[in-house]
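Below is one structure. I have some questions about it.
A single protein chain has been removed from this complex, and every other one stays in its place.
Showing chain A:
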Amino acid sequence: MFKPRVLTPLRALERAFTPTIRSTPTQSQSLLRTLSATSTFPKTTPTPSLSRTLLPFTQVRHASHASQGTANQHSRDPAGKRLGAKRSGGEYVVTGCIIFRQRGSLWFPGENCGMGRDHTIYATQSGYVRYYLDPLKHSKRRYIGVVFDKDEQLPHPRNAPSRRKLNMTPVPMAEGVEAQSDLVASVDENGVHVTDAEAVKAESGPQLRPGYMFREANWEIGRAAEKAGITAMPHDRGNRWLAWRKRQQRAERAAQLKSLKGKKKASKK
């Protein structure tokens, strides 16, 4: 908008001076030439000095620098991590099957799916994979789910009871302590015979253990206190007196060990 109005007087000026300006360059050039020839001043033009004042620290990268490093550029490109979908929608998966590998949670575990330590999505039930959105649960998240029927759709309606599977079998309950046996070796003229010792009811005392010793089984030794009816004092958080005593004992022991350590080192030296 301003342009024409501002420029008109300038244009008028220009028109007035053009003949003189056109005539001058030859004169000035000749004048300069005479100046440079006569004086010892370095030849300076106004434009470069201006640029130097405005941009004083302009850095220039020459070709020699730019060329460095390009030779090894490709070796910095790492190997692919094989991320992405391992099972597509509608594919059959079994429990524990990995469905999607990712960095960060691009996809979230939906129905019958879990998320691993590195955000891997895996199936927790056998079924068919579904990739879906669930706006009622979260407006932006994308979910991966597993359904039991081939034509079942996700997400399920909000009020529908959840569909589950038991995946368990009935087994008669194990009763009491089972008899345990050990290997025994006997040497005669025919060679070495390794056989099972007859199964002993484990509660019937010491028996032949590996290493040719008669003793109780390890698990039985571990239960000795229980059998004798010895119980540890139940921990009471409020008993600060006991806690203080224990702490003191620990500190004393630590100090003792530390002093011993120091002595050893000193003796070595």
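As a working rule, a residue touches a chain if its C-beta (ideal position, glycine included) is under 8 Å from a C-beta of that chain, and two chains touch if they have at least 3 such contacts; residues count from 1.
In the analysis below, contacts and distances are computed from a predicted model.
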According to its UniProt record, the missing chain among "Large ribosomal subunit protein mL38", "Set1 complex component swd1", "Mannose-1-phosphate guanyltransferase" or "Chromosome disjunction protein 3" is "Large ribosomal subunit protein mL38"
The one of A:V60, A:A79 or A:L166 in touch with the missing chain is A:L166
Had the left-out chain been drawn, it would touch chain A at residues 92-97, 126, 158-173, 175
